[in-house]
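A single structure is presented below for examination.
Excluded from the complex is one protein chain; the other protein chains are retained at their positions.
The chains carry the letters A and B, assigned in the order they are written, with residues numbered from 1 in each.
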Amino acid sequence: MTDTLQPTKVDIQPTQDLTLWLEIFETQSRYSHAIDADDIETWPSFFTEDGVYTIVSRENFDRGLPAPILHCRNQAMMRDRVIALRNANIYEEHRYRHSTPGPVIISRDGDTVTTEMSYIVVRTGQAGDAEIYSAGSYHDTLVKTDQGWRYKERKVVYDTSRVLTLLATPI
Amino acid sequence: MTDTLQPTKVDIQPTQDLTLWLEIFETQSRYSHAIDADDIETWPSFFTEDGVYTIVSRENFDRGLPAPILHCRNQAMMRDRVIALRNANIYEEHRYRHSTPGPVIISRDGDTVTTEMSYIVVRTGQAGDAEIYSAGSYHDTLVKTDQGWRYKERKVVYDTSRVLTLLATPI
Partner (left out) sequence: MTDTLQPTKVDIQPTQDLTLWLEIFETQSRYSHAIDADDIETWPSFFTEDGVYTIVSRENFDRGLPAPILHCRNQAMMRDRVIALRNANIYEEHRYRHSTPGPVIISRDGDTVTTEMSYIVVRTGQAGDAEIYSAGSYHDTLVKTDQGWRYKERKVVYDTSRVLTLLATPI
């Protein structure tokens, strides 16, 4: 009989490759800045040409249901998204500010790495009032290219459902 | 007579050991992730066997009063805490998201280092509404082990008193 009141200890290990951690973190800093600085034209460039970007609720993610609120199957679709946002004039009305505690390296296989990271996004409207727009986690696969690390898949899983606009903005 | 209107300049120095800063920051990223990813069974493993974990209000901390809302004197007590939280089913009802501006190295003596770091924790309930659950600072003593840096003492000093549940969750 196993003692259910004394679970076995969980083993943890530090990240062996601190340089990798640093590179992933620095990539995220530039990614956050692209969105926060209203420079979303740059946003698709953080992905590979065949990169996939998805925003899905925590509930659906945990149940294995798809039903994302945003799904771009490649970089071209992301560029289309940017055009749609600019035409709708929705994006410029708000300012977004990302913050994170830094990435966690889940696995590495050569030039491919999977990572996870919590995020908090604060949004300020034109009246100057701030709110927590979204809190959740990134679930990423990155590949090393000649231009540095790029997202091959970035899945945004949001806890907070303040996404009320018809046209979801990238997180 | 000293001139009270012109205080002497305060001298500051950059951290000499950037690798140490990086290691402490990366440790915090994994610590935050353990809590944020609802993987709290891993949480005690970030401490030494005799590690001490305390959550105390800013007010009591500043006055030197003990009266913590949570005090674990060793890793075994932390594992008990995890079991209690799981049995109470309180923990899973919320999602936590940490964020920090990075650690500050206060002192180093061989394989022991003391650090401080601000934190913000956002909590999202099942209704999908986010709030600032806790804001405050970590006051830590870490020791270098064969498995990387471990907390020998982690004191969480919270400014924000939204801790209303009977069973406080780790921060």
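Structural remarks
Throughout what follows, contacts are C-beta pairs under 8 Å (C-beta built on N, C-alpha and C of every residue); 3 or more make two chains touch, one makes a residue touch a chain.
Computed from a predicted structure; not experimentally measured.
Of the listed positions A:T27, A:T115 or A:T169, the one in contact with the omitted chain in the full complex is A:T27.
Note on the undisplayed chain: of the listed residues A:S99, A:T115 or A:T160, the one touching it is A:S99.
Against the chain not shown here, chain B presents residues 5-7, 9-15, 18, 21-22, 58, 99-104, 116-120, 132, 135-137, 159-162. In the full complex, chain A touches the omitted chain through residues 19, 22-23, 25-30, 32-33, 36-37, 41-42, 44-46, 75, 79-80, 82-83, 95, 97-100, 120, 122, 124, 128-132, 147-149.
Just so we're on the same page, only the chains that are shown with their structure count from here on.
For this pair, chain A with chain B, the centres built from the Cα atoms lie 24 Å apart.
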